[in-house]
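Everything on this sheet refers to the single structure shown next.
Only a single protein chain was left out; the remaining protein chains are all shown in position.
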């Protein structure tokens, strides 16, 4: 217990130091205007904001990383997220549950049926009358159509499937709808973005809007875009979900984090996705 | 969790005497033996400790790995090819399991 408290104090202290820009060294950032090209296809990593978006320009987290980190995303073989994408593809074609159906039994070729899906998530589900993340849609299919047990949010199965489905939208612009009943969730997410949380009393906006591009200790603060999720993070040594990343931020500011899949994180996901409208989907991205 | 899965990238064709680049990656946590679980107990070491690349039965390149190699170990190296044949790649796990995969190459 005592040790845990010490570590918390330590991270708070280091955080404080970062905010005053006490930084000795910084990684070699890639030159301005470097293009993200994957297998000959150029992705949009910088785009003008739509009306109401305070970010100008809107920039992918890729543009904030060092050359070495950036390079790993430009080659699908070197990208360490791909073994799990392969696993997702395998699961797509594997029968599961009481009906003996696979995803492919109903949805066929994912490269056609799932194209654009990631780009529009989270999305209003009329039938269920609530906002649905990609994970929610996958588990709905598993429970109601396959007769299978839902996957845990952060399981290898769920990450493999979200990565495989997400990859089918790679290169397409993020384009979430905030119209109709989704508007209320959007507003809730927006309110959260600007609300201070935790013992460090920080809002998302203080780091990812006001201080984007500056150094927080030796780290280059990004806009907190989510266009590359699930993302392979070196820190995680694996792929992780959007909600895991949100939870990580809340832990760091010493706040009581919301649960993965909670209404709070789903609302925040919609708002943060909207802040990245127009950026290419990069799933599975590579970050530090 | 899915079983460790090897991936290799080898050209399908090469000219005689050409030096080709080979990239390999296997999904594996490379548990270092340095970490502790939530109860404070050390998680035992379990890594890929040996990798071998053979071409037509002859060793081209091999590598001994320690826990300081990153999760999902990546290796890139070269091979000089004179004749058509088959590459065999083998990864050896601390638990005694071996994972292997083969790739054919045509030398023109």
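Just so it is clear, A and B label the chains in written order, and each chain counts residues from 1 on its own.
Methods note: a residue touches a chain if its C-beta (ideal position, glycine included) is under 8 Å from a C-beta of that chain, and two chains touch if they have at least 3 such contacts.
Convention: contacts and distances are computed from a predicted model.
A.B. asks: Missing chain's UniProt protein name, "Xanthine dehydrogenase YagT iron-sulfur-binding subunit", "ABC transporter", "Phosphate transport system permease protein PstA" or "Thiosulfate oxidation carrier protein SoxY"?
C.D. replies: UniProt lists the chain left out of the view as "Thiosulfate oxidation carrier protein SoxY".
A.B. asks: Check the options A:45, A:69, A:133 or A:266 and report the residue that touches the missing chain.
C.D. replies: A:69
A.B. asks: Of B:16, B:80 or B:104, which one is in contact with the hidden chain?
C.D. replies: Only one listed residue reaches the unshown chain, and that is B:80.
A.B. asks: Contacts of chain A with the missing chain: which residues?
C.D. replies: Interface residues of chain A facing the absent chain: 6-7, 9-21, 25-28, 65-69, 71-72, 80, 199-201, 207, 216-219, 221, 233-235, 237, 248-249, 251-253, 288.
A.B. asks: Over the whole complex, note the residues of chain B touching the chain we left out.
C.D. replies: Contacting residues on chain B, toward the hidden partner: 19-20, 32, 34, 55, 58-71, 73-80.
Going forward, only the chains that are shown with their structure count from here on.
A.B. asks: Between chain A and chain B, what's the gap in Å when you average each chain's C-alpha atoms?
C.D. replies: Whole-Å distance between the two chain centres: 30.
A.B. asks: Going by the contact rule at the top, pick out the chain A residues touching chain B in the complex.
C.D. replies: Those residues of chain A that touch chain B are 77-78, 80, 82-84, 86-87, 90, 156, 160, 237-238.
A.B. asks: Quick check: in the complex, which residue numbers of chain B touch chain A?
C.D. replies: Its residues touching chain A are 1-2, 5, 7, 9, 23, 25-27, 29, 70-72, 74.
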